[in-house]
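Missing here: one protein chain of the complex. Every other protein chain is in place.
The letters A and B name the chains in turn, as written, and every chain counts its residues from 1.
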Amino acid sequence: MASMTLKVLKNLLSRPFTTKYPKEKSKVSVNFRGAIHIDQKNCIACRLCEINCPTGAIVVDPKKKYSVVDRSKCILCGLCAEVCPVNVIWFSNDYETAEQKKKALGKQLPGPNPKPRKK
Amino acid sequence: MIEIFYAALLIPLALVFEGVRRRLVARMHNRVGPPLLQPFYDIMKLFSKETTPRKNIVFNLVPYLALLCSLAMILIVPFSVLGFDYDFIVLGYIFILQDTFYIFGAVASRSPFGMLASVRELLLMLGYEITFLIVLALFFHSTGLLGFQEYNAELAFTKLPFASLFLLFTAFVILRITPYDVMIAEPEISAGFFSEYSGRSLALLEIAEFIKDLVIYLLLGFLIVGKAYALLLAPLFMLFYMVMLTSSPRYSTVVTVKTFLFLALLAFADIFILV
Partner (left out) sequence: MHEKIYPIGPQHPSLKEPLFLKLHVDGSYITKAEFNLGYAHRGVEKCAEGYFLDTALHAVQRTCGICSQCHSMAFLNAVEPMTEAKVPDKVYLQRLITAELERMHSHMLWGGVMAHEIGLETLFMYYWREREHILDVFDELTGNRVHHSPDLLGTAKRAFNKKNLDMVLEKLDLIEHEIKDLKEVMRSHGVITSRFKKHGKIPKKMAKELGLVGPVARSSGINYDVRQNAPYMAYRMKELKVKPVIRTGGDAWERTMARCDEIFESMRLVRKACEMIDPKEDVPKRKNLFAKGTLGRGRSEAPRGENFHFVAVENNRILRLKLRTPTLANVICYSKIMEGEDITDVPVILMSLDPCISCMERVAVIRNGKQEVWNSHELFEGRKHD
């Protein structure tokens, strides 16, 4: 009983562990799968990502060589990035991607220039 | 007449006390905690929500009656306003009356959670209410006076150590602090007293609870140390009780009831020793 009371008093006088979120942003690692980006210029429309997606979130238009990710279905598992033969799908660690209307989730995220993949 | 102005100021003070209390508990948990004015936002939000439909007349009246009791308490304890000189019997009576209203409300809500909560509260009442009344009587007997306005004992805990200890103990149950808060145990009976109220009724009940907490902190300082220091010492008592709240889990019902029945016996024996 005494050990718990001592802990409580010690924590009363130390800095809180949680961050004050909107003012101080939390840090995530570089590997975090936060948002999906597709480099449309180099996509060859092989449709491997569409076949392998567990939820059917990617839809590829083979004539225009354009692929659309439905972000309300995407579970950010990373399988499409693994199967893509030309490495045009990649994830950035941006975690503030919520929208207020469901239609806005169909819009693609612009994203900065693609970074080269390790493999 | 300035006392009425002070008395009206005590109601927002009770809400600010609650805000400080939540922030203190959060710091003990090593997290930041809500803003200091959070209880105001909560009450305003509750007023905008839908109230539970009319069940029966007792269920609907209980929040108003409980709030009336709380307001009556706050007019007595710090200073008697309006020229009436209340004594400790009225104070003890109002405390028991408020608890009885809670029990009526819980039983009238006809939910199984309410039934269990009311049973637990009734069992506990045997223990702590008797002790509370006896302790109040001992404090006032030591100065020979009965009224709150003339009470002037200073550092009463040196003359009445056991009574002060019993008073600190009963405050655990009145404030609903673990380890003795079985009647409001959330995981077991989902806060049985208040589980059927929502909206305006719940807002009034919450305000009644906040005011009662402030009254108890003021009363402890008033009786144990002295009339002038009550407001200064209220935060210290709150700190003590919050440290107890965060460092101990809840005892089971049987153990709690036995503890307070034993305490009532000790208080009864104390009458003969008068210490």
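The working rule: contacts are C-beta pairs under 8 Å (C-beta built on N, C-alpha and C of every residue); 3 or more make two chains touch, one makes a residue touch a chain.
This one's a predicted model, so the numbers in the text were calculated from it and none came from an experiment.
When the missing chain is restored to the complex, the residue among B:P39, B:P63 or B:P179 that touches it is B:P179. Along subunit A, the points of touch with the absent chain fall at residues 1, 3-4, 7-8, 17, 28-29, 31-33, 51-54, 75-79, 82-83, 91, 118-119.
Remark: the residues of subunit B touching the chain excluded from display are 28-31, 112, 115-116, 119, 178-179, 181-182, 185-191, 246-255.
To be clear about the criterion, only the chains that are shown with their structure count from here on.
For this pair, subunit A with subunit B, the centres built from the Cα atoms lie 50 Å apart.
The touching residues of subunit B, when paired with subunit A in their complex, are 24, 26-33, 243, 246-248. Subunit A meets subunit B in the complex at residues 1, 4-5, 7-9, 11-12, 14, 16-18, 20.
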